[in-house]
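Missing here: one protein chain of the complex. Every other protein chain is in place.
Order of writing sets the chain letters: A, B, C, D, E, F and G. Residues in each chain are counted from 1.
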């Protein structure tokens, strides 16, 4: 098993920590993992992304140009990375602020109105966990328990009181995505 | 024909200009020539030397460790370079201030009391020309006329009134060395 | 000030501008349309705009050559519509010196950050000023290395937390904040050394005057002009732009007070 | 002062020293017997001797580490009988800073020329002083690049002829003589900045006091001590030693007046 | 009170709020919505803008253009005299003169 | 006048004349002869040296050693009193006291 | 698994330096390696390390000179442009025979270039970017784990041979997070006494002098001969490389660092397609595993050197095999990392040509 994924959005949307949580979860499960952030001045202007690879075998390159999954948390990221999803792959995006939805027909596209859900949870910061939940539901790259275990590592001690909230967010993400019918079936391809 | 020679002494004794005069003279005679000074901090403490090569053929290295002729203008130079004279070669030195004369038996050794003569000419600066004269008399590497022509080039315009004096010095050098019997004959070797 | 009367087409159609004159718009000639890549609220953007306003108003676009070294403002040439050179870290003033000596009738400026000008570029800064090179040095002092992610700069305040002074700058490890403008002002080669900021509208107006003056002096071959702009770095400081500007006024001004450090008396160069 | 009473065997046998005490002799422990390679009359020799006299008299030979960069004094380690490091051109103060931080209880000094300290080493000089490194910087200002054969230095006087200012230094080409000690004195990291010379017996006595004080301050962790010695360079200046010392007093002192630029008030570092 | 207004190039606004802070009229605010860069952008929320240019001056992204009514009145002729054949003298009362 | 003298390590002298220049007694001069380094070296030409150390201080080559007579006189006993069994009192006239 | 951690390469390297008993770090920020300075400014200082942010890379490397000369275990780190500024200092350090660690987290050049990963500094690291005849021992890690492990090796080699050692990584290795486990290491057991260091001259010994100046050519030649002798020893004792499926390989990929990981991926893909490919990964770039390559030249039909540059190590490979087999090159530049499948395509072209040739022959 090998899953290569890219998470992209604005800085502050929790893109990097979301990826790191996945990576830790993979580690918890004894998998080979790599986490590669975008770095340097291209971060000015506030966009960030990271590439996470979870695999049973040794990982060659931590930097890739095409992915099994792309998670886009805003319009620019969606525009930039829609084409980077491999045919048959998964494009999951936060849909609340997206005006131009993706157009590809050869991939699985999953819009998640995570921002809306986050407002319901009265904490915008949970947005990325909701999306992560949705992703886990769709891909099963790592188990939910592993992710929770990972969260405990990623979150600094002083935020551990937020763990339950994050778990709720995670589960909420899973629910909404099961409900949401998606536009293209793998079978369509 | 190829003559490789080293001139050494204190800075201020006119070592470099003496060598340059020879080089120019060689040039005047259409010969290949190279003039290589000692340079850099080893000049601190006031010793200077230069290597002059006058040749009919192309000159390979401007820096050598053994010479046809060594001209030493003081004791330290004499001590340092006596061994650098090739067997059968010429060691010519200013003898006035030399306490330990050279000891080698396989070379031609010519002491010249140039300082004394210079005092007679009432100009210590002529010392190097006297020595040069002595050298020319012994080696005939270049002709006296060429040397005089060279002097005109080496001496800055403003010193050209000194040209006659320099010629006198040159000739004086030639005289005294013809008079001076020298200690070892080439035949001794 | 031609461009001030030119009528632009208002972007948000809602507002009506009938019968109103345009009294302020971005320089149309000297500032490109490329959106600035700087973080929200970053002072670099303001200083860029002001510089280009002055170039446009003085009508010296054709004569002006800028030098920006690496630092967040390394991309200045994307925004300033003039001939520009990108310089190695710390060497902008050396590069600018050379350009000016080759093209003495051009207006040359360097635009440098505090890491650039006061750390790695210290020697170039001092000697450029000491030679009295006829250029303008714009010094963006945000007390931090912005581009590389918020490390301590020579100008970082004591006690200030950065990624390389996580518990706050201490004298023992890092010495004192370096007031390089004060040093430069002592050098006979400089003719005009002044410290400004852009955190209020008036500060911006003052800065604009200072830059205009500097270019004037350069035309008169008065020697080096040095304009420090006490700036913010919301990202590096981990503050909102508003907090940053407030913090700047409260904490940086005591050490880096705005005002002229040196104004030309009789020409410092005969 | 043990060695002052020690009876040396007089070199020229002629003179009788019966019933006389030796009141002055070269430091026997800290100065090697190697003859100095400096040109006749060069100030380097005097400063070397004085430095070593102080080290010997304070009994700190075992604790003292010197750093001499390239320059005529690059061979200082031939003469000073203490642990020494030769440094790259301009970097002596950086090297010394590192040594001192590794061995804080040692006495560390750098010995630098004006080309070294005020040109290529400007950044290191300023930042060493600004960090308040606990070292002594001895600055030999002979207004020229001696070792390389008499080129202009940043400290070269206006109008002064050197091999790279053959018609005399002009502001247009080379800017102004750089008074680096004055700059260093403005930095809070320095505790003692003073200017001396060795052209008269009294000047030499003053210098010796200054160096002694500097080492004292270093023991007390007062920060950077900076001792400038306005020196000669008979060879580079193309003068006899006597002419050189006379010229020095007449021409260099007006710009580089001897005296303290900064003396410690309360400790500049808590 | 002078009448003015401002226009924004909303797409280049980064929502830094610096303009809002310096507006003496409190005419500005951030929009609830975001632009394609993901920023809540500044908008004019009152019609009391005086065109003082404060906002534009501090804007790091050169987003703002400012307009203001022209307070200088054009000179209106007080009389037109034509076909003059003889010397005549004309006087204008001080009051009606333009400042 | 204090009596002093100086000795030279002639081989290391470079004949710079700095010592000669600073000697208040004009006791020094360059020798007509040269040392093996080719320098006319400094020598003591008068016996009026006071051992002031000026020459040694300015010598760049640490050539000079300076000697001076010890001016501090050793104390000479004015009397020796032995075998004292009873308290006695001794006085010394001021004149004969040492300074 | 307990003490396995997820760390950035830069952080792992910094953590290892602390554990290696590194006394002092002198450095200057530059992407993509500033995390080293940042980690040490926090963790390192807390754990007693002297960490000084210098005014420049030039100052940094000269501080390293001074500290190493004073007997400390010391390091600096930077990325390409900063390393270029250190070349004079490195030449001094090599000449004065001072042990130290210099880390280059290579970014794309030339010039300011890009901050993305690159291997464009191979020549500079291996041939000596500074003046004169000297070499650095150059270690090329290929994982976050090795970013940590090689720090211990680097310091030990530096002390054993009194020579500067470079760890040559790239931006990706510095920035990426992977699993890392820290090897047990007791500095005291590894750090030798340094009687030559300038620590203050006791009466009991001659003064110590750290210098690289020898005005007399004869003396300077002696120094050079000693250095060359040392480099020969290093060549004898310290060559390291790693083989992957070379035993039956007909085609060899040669790559180091991150490129070697790509190469490994390519080998697997190639073998899946029936091409008997193998990988040789030089771990020490200097000394270079020439002997091993010569040996393999007797076995394989061709070699493909893969680098993230325009072709630098390929020269050392060609020098090693001296024409015995064709040596091709495939590289990407400017911060682009080649993908395994590009590499396989490049390899196939060799295979085809090779087969064609054989066709002619028989």
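Methods note: a residue touches a chain if its C-beta (ideal position, glycine included) is under 8 Å from a C-beta of that chain, and two chains touch if they have at least 3 such contacts.
Note that this is a predicted model, so its numbers are computed, not measured.
**Student:** Out of G:124, G:143 or G:264, point to the residue that touches the absent chain in the complete complex.
**Tutor:** Answer from the full complex: G:124 touches the omitted chain.
**Student:** Using the definition of touch stated at the top, determine which of G:49, G:102, G:115 or G:280 touches the missing chain.
**Tutor:** Selected residue, touching the omitted chain: G:115.
**Student:** Using the document's definition of touch, tell me which of C:36, C:54, C:88 or C:160 contacts the absent chain.
**Tutor:** Checking the options C:36, C:54, C:88 or C:160, the one contacting the hidden chain is C:88.
**Student:** So that we can see where the missing chain sits, which residues of subunit C does it touch?
**Tutor:** Residues 61-65, 67, 70, 74-75, 77, 80-88, 91, 94-99, 101-103, 106, 123-124, 126-127 of subunit C touch the chain that is not shown.
**Student:** Just the residue numbers, please: which parts of subunit B touch the chain that's not shown?
**Tutor:** Where subunit B meets the chain not shown: residues 20, 23-24, 27, 30, 32-37, 39-41, 58-65, 153.
**Student:** Which residue numbers on subunit D touch the omitted chain?
**Tutor:** These residues of subunit D touch the chain that is not shown: 70, 74, 86, 88-90, 115, 119-120, 122, 145, 147-149, 151-152, 154, 163-166, 173-174.
In this section, only the chains that are shown with their structure count from here on.
**Student:** If you average the CA atoms of subunit D and of subunit G, how far apart do the two points sit, in angstrom?
**Tutor:** 41
**Student:** Rounded to the nearest whole Å, what is the centre-to-centre distance of subunit B and subunit G, using the mean of the C-alpha atoms as each centre?
**Tutor:** 55
**Student:** Of all the residues in subunit G, which ones touch at least 2 other chains?
**Tutor:** 31, 52, 55-56, in rising order.
**Student:** Pull out every residue in subunit C that's touching 2 or more other chains.
**Tutor:** 38-40, 74, 119-120, 122, 147, 154, 174
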